[in-house]
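Let me begin by handing over the structure; questions about it come next.
The other protein chains are all here in position, but one chain of the complex has been omitted.
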Amino acid sequence: MDTTQDLQPAATAVRLVYLARLRDAFGTGEETAVLPPSVRTAGDVVRWLAARGEPWSGELAAGRAVRVAVDHALAAADTPLAGAREIALLPPVTGG
Amino acid sequence: MDTTQDLQPAATAVRLVYLARLRDAFGTGEETAVLPPSVRTAGDVVRWLAARGEPWSGELAAGRAVRVAVDHALAAADTPLAGAREIALLPPVTGG
Amino acid sequence: MAVVVTSEPLDAAAVLARAHAHDGAVGAVALFVGTMRDVNDGSAVAAMTLEHYPGMTEQALADIAAEATQRWPVLRVEIAHRVGPLAPTDVIVAVAVAAAHRGEAFAACEFVMDYLKTRAPFWKKERTPDGERWVDARASDDEAAARW
Partner (left out) sequence: MAVVVTSEPLDAAAVLARAHAHDGAVGAVALFVGTMRDVNDGSAVAAMTLEHYPGMTEQALADIAAEATQRWPVLRVEIAHRVGPLAPTDVIVAVAVAAAHRGEAFAACEFVMDYLKTRAPFWKKERTPDGERWVDARASDDEAAARW
């Protein structure tokens, strides 16, 4: 076993949720993923998913209006994910 | 007959209406009056009535908030009375 | 566009329904309902009488509604005002404005209320433990109306 792994927090699975237009584009409403240790903030999640290539890269390109909710609360780009169980990607909302 | 009278418009009676607090203070809700020729504007009516003495002088003293409606339309102090049939004195309104 | 002045209890929901009118062009209805409080200026208020100036009242409300319609792209303005004796929690006034979008519905509704409060000939007389009293006009109402 690589001993450097022991210095990282235990990797836990998070639920990723995609809503509305993003669900349609990604072809799925949710998945379970283990985030790499380098993904520490809400903004990191978006960049990490965008690196998967299309359709992720197009929908999540820098400048696209996508908001992140961490455990049901709207997050800023620098909101830490520590302990998050559910991370959702939201297109601009249009209710009301 | 005094011939100078012929130069004035024929004096016609107007209905004077007093509302709310003013009706209570004057002890009457309306009267019919023939205004003297010098009373030409909404402001003139207030000053003419104030000259009657108490309770008119107190309720209609300069600086008291009283509005005038001429034929059911709110009037400014310099609104002319020409042809008016009903002139109402209104305390500050408090509906709604 | 309709104006109602009545001594019967007001149904705010009916005023709302008349403004919306089941109209597919309407995306927003702002409704304001003024109700009788059981306390005012520190005194308990058991009852109130709303006096008005019959003949002028309806015209004043219609003029205010027309002014709102001129200033904002609204579809309908409905105003209903109670007169006569009232008890606490009774509806005094209901104003509903229907429009395509919410900004103009809110603005026009607030405008109508501000103008109504300073230009429509209604007067409140309250019955308190110390007897009857005419309600004083509020300077804040003049300031509100001066915004527009």
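Labels for the chains are A, B and C, by order of writing; each one numbers its residues from 1.
Please note the rule applied: a residue touches a chain if its C-beta (ideal position, glycine included) is under 8 Å from a C-beta of that chain, and two chains touch if they have at least 3 such contacts.
Predicted model, so just to flag it, every value in this text is computed and none were measured.
*Asks:* Checking the contacts here: which visible chains does the omitted one touch?
*Replies:* Across all of the complex, the chain we cannot see touches A, C.
*Asks:* In the complete assembly, which of C:62, C:100 or C:137 touches the absent chain?
*Replies:* From the options C:62, C:100 or C:137, the contact with the absent chain belongs to C:100.
*Asks:* Out of A:33, A:50 or A:90, which touches the unshown chain?
*Replies:* Of the listed residues, the one touching the omitted chain is A:90.
*Asks:* Using the touch definition up top, pick the residue from C:32, C:53, C:72 or C:122 that touches the left-out chain.
*Replies:* Checking each option in C:32, C:53, C:72 or C:122, the one touching the absent chain turns out to be C:32.
*Asks:* If you put the missing chain back, which residues of subunit C would it touch?
*Replies:* Interface with the chain not displayed, on the subunit C side: 12-13, 16, 20, 22-39, 88-89, 100, 102-103, 105-106, 109-110, 113, 140, 144.
*Asks:* So which bits of subunit A touch the chain we can't see?
*Replies:* Touching the missing chain: residues 17, 19-21, 24, 65, 69, 72-74, 88, 90-96.
The definition used in the following text is that only the chains that are shown with their structure count from here on.
*Asks:* Using the average of all C-alpha atoms in each chain as its centre, how far is it in Å between subunit B and subunit C?
*Replies:* Centre-to-centre distance between subunit B and subunit C: 28 Å.
*Asks:* Rounded to the nearest whole Å, what is the centre-to-centre distance of subunit A and subunit C, using the mean of the C-alpha atoms as each centre?
*Replies:* 50
*Asks:* Among the residues of subunit C, which ones contact at least 2 other chains?
*Replies:* Within subunit C, no residue touches at least two other chains.
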